[in-house]
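One protein chain is absent from this view; the other protein chains keep their places.
What follows is subunit A.
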Amino acid sequence: MPIDILMPALSPTMEEGTLSKWVKKEGDTVKSGDVIAEIETDKATMEVEAVDEGVIGKLLVEAGTENVKVNTKIAILLAEGESADAIGSAAPAAEAPKAEAPAAEDAKPESASVPAQPKVEVAADPDIPAGTEMVSTTVREALRDAMAEEMRRDGDVFVMGEEVAEYQGAYKITQGLLQEFGAKRVVDTPITEHGFAGIGVGAAMSGLKPIVEFMTFNFAMQAIDQIINSAAKTLYMSGGQMGAPIVFRGPNGAAARVGAQHSQDFSSWYSQIPGLKVVMPYTAADAKGLLKAAIRDPNPVVFLENEILYGQHFDVPKLDDFVLPIGKARIHRKGKDATIVSFGIGMTYAVKAVAELEKEGIDVELIDLRTIRPMDLPTVIESVKKTGRLVTVEEGYPQNSVGTEIATRVMQQAFDYLDAPVLTIAGKDVPMPYAANLEKLALPTVGEVVEAVKTVCYK
């Protein structure tokens, strides 16, 4: 049966083009790959190659014709042995792509057909049995213990990064791991964040469970393509066949006097990416329970620590297997007059501010978000319904911060409960300065938090 040759689309955006020249004429024999015509698209002049073999039976569109729509019949190809008489019975042109059909046929507004984003139920924290011994532990030790426990439990878990093995960790988070687990599972890498992040993701795609330590998250900008384009998107791009069970962890945000390139908080950056979980603990117990959960999680988890918090002591329950749910906020202190939401090092300002405000008779509910993505907004909303007032606290830059995201969503979901505009306390909109006085000015202060809470309470 004769075959129709159609006006091809030769770019992602082409809808019509000029048939500038026929290279073959009626009666010519063509085989696949032969150039039969030249077409001018919106971008360039392109050659049209034959796919099927045969003899050009008829040219339907004259050379030089402009505005020929894509999929218009431009010629008819006869198969071996067919005569031009067969042209009348040419096979019907293939149907127009169905891909475009829904938009054309569906009279409803487009938004009506967008499925609702599924709600994720996150379990509450496990109960800690009465009488459990609480052990004063630094965040540093808690993180180390979490990794060691998970490495004992699962031979597929390993740590890689700069100075994690022989040096015992640039910040001593991996102290003792080399001695216990050996060089195969505690892997010193060269200083090549982009490369070893990719190696980690590749190993995770094949089923291992890497913990990739960045000496700081500032250096992970070299590797951010692998974190986002490879780790976070593969599960979706593979239709669920293949993911990356990997943890990227290390200190994030400002330390002290280390200047602009070593002092950035990346929580809001990573929190924008579907396919990632983003955890940012404050206490040692949360650091331990959430890191254990992150290592077991089948998804890529960005685990943001803080150098200043590493040495701080908190009580950690002495339990064989203390694992906390990712995606659940923790009410650090109950209160009724106003809500503060913070996370990570931001909590240090919030905790002090709450104590000062208490002296002045303002009873603040303090929520430690713990996980930035998925965000436990229900806990925040519940609190705002009670207090009617909200202040967020973080060290990161103010534009598109985690706080502005919370403010937006609270405005959308609990507007009627708000008695005052939400205030967001963040770092200043400047690269981190080195000078001690300027650095102090660039970071949030307890005074700013206190002032903000008073403002929303109209006091």
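In this section, a contact is a pair of C-beta atoms (placed from the backbone, for glycine too) under 8 Å apart; a residue touches a chain by one contact, two chains touch by 3 or more; residues count from 1.
We take it that contacts and distances are computed from a predicted model.
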| field | Chain excluded from display, named as in UniProt, from "Chemotaxis protein CheA", "ABC transporter permease subunit", "Thiol:disulfide interchange protein" or "Pyruvate dehydrogenase E1 component subunit alpha" | value | "Pyruvate dehydrogenase E1 component subunit alpha"
| query | Of A:T41, A:S271 or A:T424, which sits in contact with the chain we cannot see? | reply | A:T41
| request: Spell out, residue by residue, where the missing chain touches subunit A. | output: 6-12, 14, 32-33, 41, 43-49, 51, 70-71, 94-100, 102, 113-115, 117-118, 158, 184, 189-190, 192, 194-208, 225-226, 229-230, 234-243, 274-275, 277, 298-299
